[in-house]
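So, subunit A:
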Amino acid sequence: MEVYLFYIVATITVVSGVYLIFEKNPVFGALYLIQTMVSIAVLYILLEAQFVAAVQIIVYAGAIMVLFLFVIMLLNLDIKEEAKNALPFQRIPAILMGIALFTVIGIVIKSKLMQGKHDQYTTAYVNSMGNTKLIGNLLFTEYLLPFEITSILLFVAAIGAIMLAKRKL
Partner candidate 1 sequence: MITITHYLILSAILFTLGVVGVLIRRNAIIIFMCIELMLNAVNLSFVAFAHYLNSMQGQLFVFFTMTVAAAEAAVGLAIIVAVFRNKETVNIDDINIMKW
Partner candidate 2 sequence: MPILTLITFLPIIGVFFILSMDSRRSELIRVTTLLVSVVVFFISLPLYVTFDAHTYEMQFVEKLQWIPSFGIHYHVGIDGISLFLILLTTFITPISILASWHITRNVKEYMVAMLVLETGMIGVFISLDLFLFYVFWELMLIPMYLLIGIWGGPRRIYAAVKFFIYTMAGSVFMLLAIIALYFLNHRTTGEYTFNLLEFYRLDLSFAVQFWLFLAFAFAFAIKVPMFPFHTWLPDAHVEAPTAGSVILAGVLLKMGTYGFVRFCLPLFPEASHAFIPVISWMAIVGIIYGALVSMVQDDLKKLVAYSSVSHLGFVMLGIFAFNIQGIEGGITQMINHGLSTGALFLVVGMLYERRHTRMIADFGGLTKQMPVFATFFLIVTLSSIGLPGLNGFVGEFLILVGTFKSRILYASIATSGIILAAVYMLWMFQRVMFHEITHEENKTLQDINKREFAILIPIMLLIFWIGIYPSSFLRKMDASVNHLLKQIGEKANIVSNVQKQNNNITPLIDIVPETKTEW
């Protein structure tokens, strides 16, 4: 069951990703990206990361992508926007290079170079405590400092966005 689910979702994810990069209309592109993200959220649940899956849908698919759509609509972009292509010869090499990159990464994955040490948070342990609660615990204790820094980052980003978007400074 899990296996089938994984393959189905993975296929959806990849297909919508492919659509994204070949789609002329940015609005549709955004929708394909949302599709990808939702699929990834499903995969998160398969990986028993419920909190992350929820955040993925809420923040990513919800907030960020809505922002994208807003901007696309705001700028009223249509297909002709991509009229000028200064590097037409880069298309094929780019795709080939993508394949190469994938091959290289694949080889790395296959070569089992990546190893890590097992931790205590087994599925049973997490489930006994609840995924969300555990993350909350860790965030506000062990990872408090990065968390606070994140808040500063967001703050700065907000200011930056406002400054950039203002017509006159």
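Side notes on the structure shown:
Keep in mind that, in the parts below, a residue touches a chain if its C-beta (ideal position, glycine included) is under 8 Å from a C-beta of that chain, and two chains touch if they have at least 3 such contacts; residues count from 1.
How were these picked? Simply put, all candidates are chains of the complex that A comes from, given by their letters.
Everything numeric in this text was worked out from a predicted model, so none of it was measured.
Note on subunit A: across the options 1 or 2, its touching candidate in this complex is 1.
Per the touch definition, subunit A reaches candidate 1 in the complex via residues 2-3, 6, 10, 13-14, 17-18, 20-21, 23, 26, 29-30, 33, 36-37, 40, 43-44, 46-49, 51-52, 55-56, 59-60, 63-64, 67-68, 71-72, 74-75, 77, 81-87, 90-91, 94-95, 97-99, 101-102, 105-106, 109-110, 114, 116-123, 125-126, 134-135, 138-139, 143, 146, 150, 153-154, 156-158, 160-165, 167.
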